[in-house]
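Here the complex is missing one protein chain, while the rest keep their positions.
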Amino acid sequence: MILVPCPHCGPRNVAEFRHVGEAAARPDPASATPEQWRGYLYLRRNPAGPTTETWYHRAGCRAYFAAERHTVTNEFRRTWLPGEVAALAGGATEMGAGVDASGGQGSGGKST
Amino acid sequence: MAEPVPRSPAARSPITPAAPVVVRDGWEVSDRRSSAALTLADCTPVRKFVVRGNGVLGVPFGRAERHGDTLVAGSGPGEWTVFGGEAAPSPEGEFISVVDVTHGRALIRLTGVLAARLLAKVCPIDFSERVTPHGAAFRSSVAALATDVVRDDRDGSPSYLLHCERSAGQYLYDSLLDAGAELGIEPTGGDGR
Partner (left out) sequence: MSERSPASLFRLGPQPGEVLDRSQSFHFLWDGGSYPAFAGDTIAAALAASGVRVLSRSFKYHRPRGILTASFHDPGCMVQADGEPNVRAAHRRVKPAMDVAPQNVWPSLRFDVRSANRALGRFLTPGFYYKTFIKPQRLWPAYQKVLKRFAAGGRISAGSAHGYFDKRYAHPDVLVAGGGPAGMAAAVAAAEAGASVMLVEEEHDLGGHLRWGGSGELGVLAALRAAVTGQSGIEVLTDSAVTGRYDDNWVAVVQRGLSDVEERLIKARAGVVVVAPGLIERPYVFAGNDTPGVMLSTAVRRLVNLYAVRPGSRAVVLTANDEGDAAAADLERVGVEVAAVVDARRGGDVVRVRGGRSVERVELGDGTSVDCDLLVTAVGWTAPTALLNMAGDRPVYRPQAARFLPGADLAPNVLAAGGLAGDGSLDQLIEHARAVGQRAATGEGVIPDLEVRDHPALFGGRTHGIVDLSEDISSKDIVAAAREGYDSVELLKRFTTVTMGAAQGKLETVNAVAILAEATGRSIDETGTTMWRPPYVPITLGALAGRMFEPIRHSPMQPWHEAYGAVPLVAGEWIRPDHYGDPVAEVRNVRDNVGIIDVTPLGKLDLRGPDVPQLLNLLYVNKWSKLEIGAVRYGVMCAEDGVVLDDGVTGHLGPDHYLMSTTSSGAATVWEWAENWLQTAHRDWRVHVTPVTAAFASINVAGPNSRQLLSRVTTGVDLSPEAFPYMNVRTGSIAGVDGCVMWRIGFTGELSFEIHVPAGYGLHVWEALIDHGADLGVAPFGVEAQRIMRLEKGHAIVGQDTDGLTRGYSAAIDSLIKLDKDDFAGLPELSWQRQRGEYPMLVGLQPVDGSVVPAEASQIVEGNHIVGRITSSRWSPTLGRSICLGFVAPHLIDAGTVVTVQLPDRSRIEATVTPQLAHFDPAGVRLRG
């Protein structure tokens, strides 16, 4: 199983994490059209290559963080915590909150 | 309104105490004393607090420091777990919260030279001296349960404090006993630390 480099804890087994999903910018709910909003909820680029995504360190430090990972080789290029947007070069994506649209309903009863 | 109800009832740990059972400091605890080389003790009655804030307690994330009877662990980013001590911690700072989790966490102490061997059966973290020395603190999965671990050596013997969400305490305890059976583990009474 792959090692995920948590920015706080260092590399840990992927089993400790929840893969939240590919990052997507949240449109302004007040002005978004249904098409834009549903694009945010459901449409993802899903490239075979580098992608920016959110991870949650469920069984560790419980931090949400973003990572750039190559989806074919599983190589993690970099990770960053929310708030470190300014430190990135070349057009970083604001880490959206609501990518986990359904809230993961049914993950049921896991220990807290 | 009410008839007088007996005060100071004994509190119970989620872990069934090994005989003989006594009441100490208001808790039902095991008074067993084992001299085995590898022991497991239920330390749930120890007072525990979760302190949250930005940089309030000096201990860095991933480390634990002992001050007399109080152990402070940097258990998460901006989060500390304080064990023991007489009163609740009252740190200064901008936005702080202190939550008493004495009843919310089951606490178990594993002591002995073979402790790391036992832990290697139930937890994928590297317990070698280089990676997890005395004073290391982390959270990971122990027997498939999210558990906090602090290495807090006692009298020269490697010793680990493990704590988890209270209701799974008996499960964690039983899992450690099972893993330690081949290593000769024995339950022993906690000594309040």
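Note that the chains are named A and B in the order they appear, and that numbering of residues resets to 1 at the start of each chain.
Note that a residue touches a chain if its C-beta (ideal position, glycine included) is under 8 Å from a C-beta of that chain, and two chains touch if they have at least 3 such contacts.
The structure presented is a predicted model; accordingly, all values stated were derived computationally and were not measured.
Touch with the hidden chain on the side of chain B covers residues 1-3, 5-14, 27, 44-45, 50, 52, 95, 97, 99, 101-105, 120-126, 128, 131, 143-145, 165-168, 170-171, 175, 178-179, 182. Against the chain not displayed here, chain A makes contact via residues 1-3, 13, 18, 20, 26, 29-30, 32, 34, 37, 40-41, 54, 56, 58, 62-64, 74, 82-83, 95-98, 100-112.
Basically, only the chains that are shown with their structure count from here on.
Taking each chain's centre as the average of its CA atoms, chain A and chain B sit 32 Å apart.
Only residues 61-62, 76-77, 124, 138-141, 145-146, 164-165, 168 of chain B touch chain A when the two sit together in their complex.
Residue ranges of chain A in contact with chain B, taken from their complex: 8-9, 12-13, 15-16, 58-63, 111-112.
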